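Notes follow the structure.
For this depiction, one protein chain was excluded, whereas all remaining protein chains were kept in their positions.
We just call them A and B in the order they show up, numbering each chain from 1.
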Amino acid sequence: MKIEEIKENDIEDFKSEEKERKVVVPGEIIISGDELPGEGTRKDGKDIIAQRFGLVDKNEKLVKVIPLSGVFIPRRGNVIIGKVEDISFNGWLTNINSAQSSFLPVSEVPRFIDKHHLDEFLDIGDFFSAKINGVKAKGIDLSLDSRGLGKLEGGIIISINPNKVPRVIGRNGSMIKLIKDSTNTRITVGQNGFIWIRGDNVEDELVAKKAINFVSEKSFVSGLTEKVEEFLNQEKEK
Amino acid sequence: MAYTKRFDGRKFDETRPITAKVGVVPNADGSAMFAFGNTIAIASVYGPRQLHPQHMQNPSTGILRVNYNMMSFSVSDRIRPGPSKRSTEISKISEWALNSAILLEEYPNTVVDVHIMIQQADASTRCAGINAASLALAHAGVPMKDLVASVSIGKMDKQLVIDVNKEEEDYKEGEGATDIAMSFMGAKKLTHIQLDGKISSKELKEATEMGKKACEKIIEIQKKALKEAMEIKND
Partner (left out) sequence: MIEDSKLTSKRIAEYLSNGKRFDGRKVDEFRDIEIDVNLSKKAEGGAKVKIGKTEVWVGVKMSVGEPYPDSLDQGNLMVTSELTPLSHSKYEYGPPKFPTIELGRLVDRGIRESGFIDLKKLCIVEGEKVWNIFIDIYSINDDGNLLDASFIGTVAALKSTKIPHYDEKEGKIDYEKKPKDNLPLTENVPMNFSIYKIGGGLVLDPIQEEESAAEGRLILAAIPDKPLKICSMQKSQTMDLDTDEFGKILDLVEQKYDSFTKEINKKIDEAIKKNK
């Protein structure tokens, strides 16, 4: 059974990976005119001013800043990977590397769970893939009510900067597919930057890990796909 | 005897050589080092992240928490490791200096922790600390209206100078030394000011204008340090 990850709609941010993107810092004036302030910016008179350290993205009249760093911003529908931190009477308290707390209620697990032995399904320290059902002020609600979600067994878990996830997934999932096929591994990329890799042997898992870190660190380099292919071929020869 | 020439030969409106670099602590969400001459500060930022215990949480916004500490070997007379009244006070005023600039309404119930440590002290340590912290916060991707820059302005007898070092701090001639630490958000709005000494309102107004100009230059240096971090990544 293959576990597929949901591609987020932020892939289009990398439409112009080849184009020179301007790096801006908080307080820097990006442009002055009749443009509209998008995410990560504010408008002061005619000036659009950056409010994040990141790359400028200008789409016609909308100017926004794509963050290069920063905590994972959870959105409804995101597929994430989380860790069980504690068990309460009606669900699991989890850690999904977000600023807010997160919870997986028993009611959101589409199978029979013994209410007195929640730990038999997911125990403290276990990792799982889940979907974000809702984001409220008091916390994030998770759900396993979708195909392919659930406890993760075997393999390794790595974490990358969540801002790099779209790049690691690639246009239409092309980058992650390249890595999966080349290393013969199953990979689930959580939007929160946690990634699960499982292969038939540890060497394959480690090559996939290296490749993912490579993409994450060199995310804004042009011609990245070719570089990753080269890297994977070199590793195969070892 | 008037203070006509600075001990280290600098011009009155000249800071010591400044070095700034981000990414010095790989584990941190953001980190930076900042130095005014021989005063060196490092800072690291973790967050926004969940704040425990719950009763400290603010449901309408994330909060900023700053810890400033001097390393035992940063000064000639060893400082016993651990918090002191002075470090607790500087932690708080540094928090206030940075707070106006950060935007944490999108992260309720969370905390952003900033840790500042002074590696080597030659006066103006809190200013170096705030500069390092501002860089580390931006590097960490914390939403900020502007960068925050901090500098010390001194009055040696009657002469105003930018970026006081220890020798100047200890100046005793005439009216002695007045030491003013100030921070500006975006080199426009004053977010922190403290002073020790004797100074008139007119001189103080002049001092803040000097500080503002110096902070404009410091912000350019901070900007450069952040952008340089990107260049390294693109190798």
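Convention: a contact is a pair of C-beta atoms (placed from the backbone, for glycine too) under 8 Å apart; a residue touches a chain by one contact, two chains touch by 3 or more.
No experiment lies behind these values; they were computed from the predicted model shown.
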*asked:* Among B:I93, B:M117, B:I162 or B:I199, which one touches the chain that has been omitted from the display?
replied: B:M117
*asked:* Looking at the full complex, which residue from A:N59, A:S88, A:S159 or A:S222 touches the chain that isn't shown here?
replied: A:S159
*Thinking of the whole complex, not just what is shown, which of B:I42, B:A123, B:I180 or B:I199 touches the missing chain?*
B:I42
*Full-complex contact with the absent chain, from A:K83, A:K131 or A:R167*: A:K83
*Extract the touching residues of chain A with respect to the undisplayed chain.*
83, 95, 97, 125-127, 152-159, 194, 196, 202, 205-206, 209
_Hidden partner interface residues of chain B, rising order_ = 24-28, 38, 40, 42-44, 46, 49, 67, 71-78, 81, 113, 115, 117, 119-121
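The definition used in the following text is that only the chains that are shown with their structure count from here on.
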*Between chain A and chain B, what is the gap in Å from one C-alpha centre to the other?*
34
*What part of chain B is in contact with chain A in the complex they form?*
29-30, 47-50, 59, 62, 101, 103, 106-110, 138-147, 186, 219, 222-223, 226-227, 230, 233-234
*Could you pull out which chain A residues touch chain B in their complex?*
23, 25-28, 40, 42, 51-54, 67-71, 73, 99-101, 137-138, 163, 217-221
